[in-house]
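Yeah, one chain of the complex is gone here, protein chain that is, but the others are all in their spots.
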Amino acid sequence: MANTFGELFRVTTFGESHGGAVGVVIDGCPAGHKIDLEYIQKQLDRRRPGQSHLASPRGELDQVECLSGLVDGISLGTPITLIVRNQDAKKDHYSDLQDVYRPSHADYTTDAKYGVKAPSGGGRASARETIGRVAASAVAEIVLQQLIPGFKVVAYVDRVKDVQGRTDYGETLTRDKVEEHPLRCPDEATRDAMEKLIIHAKKTGDSVGGTIFCGISQCPVGLGEPVFDKLEADLAKGMMSLPASKGFEVGMGFASTYLYGSEHNDAFVNREGKIRTESNRSGGIQGGISNGEFIYMRVAFKPVATIFKEQQTVDREGKELVMKPKAGRHDPCVLPRAVPMVEAMALLCVMDHVLRQLPFAHLRGPHHV
Amino acid sequence: MANTFGELFRVTTFGESHGGAVGVVIDGCPAGHKIDLEYIQKQLDRRRPGQSHLASPRGELDQVECLSGLVDGISLGTPITLIVRNQDAKKDHYSDLQDVYRPSHADYTTDAKYGVKAPSGGGRASARETIGRVAASAVAEIVLQQLIPGFKVVAYVDRVKDVQGRTDYGETLTRDKVEEHPLRCPDEATRDAMEKLIIHAKKTGDSVGGTIFCGISQCPVGLGEPVFDKLEADLAKGMMSLPASKGFEVGMGFASTYLYGSEHNDAFVNREGKIRTESNRSGGIQGGISNGEFIYMRVAFKPVATIFKEQQTVDREGKELVMKPKAGRHDPCVLPRAVPMVEAMALLCVMDHVLRQLPFAHLRGPHHV
Amino acid sequence: MANTFGELFRVTTFGESHGGAVGVVIDGCPAGHKIDLEYIQKQLDRRRPGQSHLASPRGELDQVECLSGLVDGISLGTPITLIVRNQDAKKDHYSDLQDVYRPSHADYTTDAKYGVKAPSGGGRASARETIGRVAASAVAEIVLQQLIPGFKVVAYVDRVKDVQGRTDYGETLTRDKVEEHPLRCPDEATRDAMEKLIIHAKKTGDSVGGTIFCGISQCPVGLGEPVFDKLEADLAKGMMSLPASKGFEVGMGFASTYLYGSEHNDAFVNREGKIRTESNRSGGIQGGISNGEFIYMRVAFKPVATIFKEQQTVDREGKELVMKPKAGRHDPCVLPRAVPMVEAMALLCVMDHVLRQLPFAHLRGPHHV
Partner (left out) sequence: MANTFGELFRVTTFGESHGGAVGVVIDGCPAGHKIDLEYIQKQLDRRRPGQSHLASPRGELDQVECLSGLVDGISLGTPITLIVRNQDAKKDHYSDLQDVYRPSHADYTTDAKYGVKAPSGGGRASARETIGRVAASAVAEIVLQQLIPGFKVVAYVDRVKDVQGRTDYGETLTRDKVEEHPLRCPDEATRDAMEKLIIHAKKTGDSVGGTIFCGISQCPVGLGEPVFDKLEADLAKGMMSLPASKGFEVGMGFASTYLYGSEHNDAFVNREGKIRTESNRSGGIQGGISNGEFIYMRVAFKPVATIFKEQQTVDREGKELVMKPKAGRHDPCVLPRAVPMVEAMALLCVMDHVLRQLPFAHLRGPHHV
């Protein structure tokens, strides 16, 4: 299931960055939901490169087209297929790199695995593959928001290199607030410093990384399976499957390891007749199952591998050489565009676990979802 | 597939901590391999609680029994079923906790999900569930070592709370070296300080967490799928499915985000006719696919939830109450026992990806595995 | 998923006929159901050889033991593991056949596939493997009957060789009626002739086959998926995975091909406010989805391969030889014992599709299940 994510809300992406189209088949979308293609397009636009001076100037239009699964905008319960044509496929753009393995890219490993080197710009390793994920996640988001009052997923740029923003927004933060600035960091106090770092990296032909914070509000209690398919395990897999991600943590994550258990445990309280936790260091998941509190996590993205400096490498024949810097069109920092990608994986993960929990919740009588 | 891990080397664990037995069915083990039950038992003994003064004094014997899949110690290619009887199941041990939700345990969420509260000590959320994982991983290890010369997986305690050990062992570290001390930290200079922390936690009825480092040596090139089933994504899922884990990173992980791309990229070189990387900040995986270098990762384990202090909580009816501390048998620090669990998930993950890659590698001619 | 059946009600069987035990892990049983081990035992007793003078005299007790998933007889929502120890494993019984490929058995193909010849009497190809299926199906049956009023699955011997019994019972037939006679044919007028055929085959060291009829009553409308996982496709797979089965048909099956469309179509009518069909030549499934009518099918079982006559064959080295007849303990006709096996696959299939349909039925509002 190399190109499929999910058990019941099954998302299969396809397409190379320089082939005919990229896209996704969604198998398992419930019937009868109004699916707004404009909303899907809006999410794709957030993912698209070249949205601001901070990013690559590529003019990809990424126009979504629906091939199946909807009639008059209503889901049929059959596979929904969404594609985006590759408008801007210029193979020759990269042609002199054809036989060179770019450092810390997927060129060498892809070649070693398949024996076929995809045209440069990346085959399936290209960030363009995430178009299918974001399109599918917009469908998931529409359905989830129809099913669960108050449900929302909001991610934002948390840290760029060593510039850390505020992180105490909790469930109050809205996506509109995040979208106010092209950096997708809602912290007005630090985002100028972040921006400077990115512009500096761009000018020097270098790149920077950082972390994305993602929160899920009003997630129903009872999602996630107690053993391998813990909710945080599936979230971890989803996030670590994004290009350039190198780390994941949920709740207090790595910081929790510096506390005593007595400092970390979340006391249970009865708040207006509901069982809640007083603190939320667990991050809304206990024993792999959602407990109804705010779910939050962080994902680490490395500085992207494409830089415009001389680099030591080898070609397909194993000959060592020095790659010369040259003009190109890549983002010095993937973080702002990674925000909708991180939201996408959170949405796909929750949607799948909602469907997985439904038959059992249904049979129990009092429904949790 | 809530209780199953893997696509081709499929491991299904079963059993509650206080039922008849815990165990595992392994579907997909190649035929004709000599599988040594004593080796499996040895790995289970490493996982077992009560191995030293640092851990819980429980006298669980964890004697493995093989129900199927082997004839005269040779794998048949059919499902291998391994079980461990629950010798020490004393339900009443915990009986007065029956209706109390222990803070930061899975009691509440399990109850909310299933409507059936498993007997205390944990149902599937118990660390005892990992017996099946460790037993299966020992089978995987035996097969992998027969297939791949020099292949090994070695994990160790990297940090306890704020005491950080050395981490520059690379591929030279052996499991024997780790096993020399019950703490499973090979760094002689720091492990006394770690030990003191754990003993202090034990005395004060508290608990501590930390991180485990795990390295995979001589992993074949070409394992992992380029999109969702990236090798690091499946490793992340495996590790984050372990009880008490809260974070995962591969290669330089979160630390990579503080570097410029030019500082982080791994230059390719030709070393004795083989394409290798000069540095290994990527951690042996690029674009989701192994590149033949040392694969390394870290897993964060929170301080365990069981402590012996008064805690605020509620019962099943939602009534608030204070849990009183009382004598019990739990580890103040899960880290030493987590070492074989982390190795187990790494082994299961690699074994599965070896089988997944084999048909395609085979069809290519020059085999990578 | 070689040893697993089902998507949400996932049944994994394990065990060789002459190993330690055979059994099953059921992953996906809803929590909170009372599961009666005595009922499971009763179904296993129906499957057991040696129940009458018509069958093999083996004294297998097939005592079921539950290792996990139940507390005080209530399902926990965790994997239910059921095993039956192999009491009567006498390897030497067959030892002189060790290196001979019995005609039309799985010896040769198993050997060719795995390179390991399972001890004679069969490895996974043994009918003993079906113990796990029958045990799991009894759990499914208990849950289905608690969920769906009037739901039942009843199979019976329809034809032995060329002796055809009545088949017009419809939904009125009960399992008790079938169980009245060891042949499991409810047709008093023909079963004596069937019995004579079987006794004749036994005396002459030969074997006979025939067909099993299976009916499902009160199956909810809406089960089955419109493309690959049509209800009849999954039923076909289940039935054709039983040992010795060679054919499957649903509704009028092969006989439908002799009719004109105008003779075969089932007219819709409104019966007491419900949409029903006037005739039921489709067999309760249209377009792969159940329509609420009686589902019925037939399964063909070949004459079993074990006979007590001289037969031409080869050994593992390819040397041709003549197998001499000798005393043994096998049924001359698998049909009576195949009745509970056929019911088992029907139950597993329906249970799985009920769980698969539930989330979508639930989201629709008016529930079909």
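Some observations on this one:
Just so it is clear, A, B and C label the chains in written order, and each chain counts residues from 1 on its own.
As a convention for this text, a residue touches a chain if its C-beta (ideal position, glycine included) is under 8 Å from a C-beta of that chain, and two chains touch if they have at least 3 such contacts.
As the structure is a prediction and not an experimental result, all values here were calculated from the model.
Within the set C:82, C:201, C:214 or C:295, the residue that contacts the chain not displayed is C:201. On the side of chain B, the interface with the absent chain consists of residues 8, 30-32, 77-78, 147, 226, 354-356, 358-360, 362-364, 367, using the contact rule stated above.
Where chain A meets the missing chain, the touching residues are 1-4, 10, 12-16, 19-23, 25, 27-28, 31-32, 65-71, 74-81, 83, 113-116, 118-119, 123-124.
Listed for chain C, the residues touching the missing chain in the whole complex are 1-5, 7, 13, 101, 103-110, 112-115, 123-125, 129, 159, 161-162, 201, 206-211, 221-222, 224-230, 232-241, 243, 246-254, 256-270, 273-275, 277-278, 281-283, 285-292, 300-307, 309, 311-314, 318-320, 356-357, 360, 364-365, 368.
Note that only the chains that are shown with their structure count from here on.
In terms of their C-alpha centroids, the spacing between chain A and chain C amounts to 45 Å.
The mean-CA centres of chain B and chain C are about 39 angstrom from one another, to the nearest whole unit. Residue numbers of chain A whose C-beta contacts span two or more other chains: 226, 356, 360, 364.
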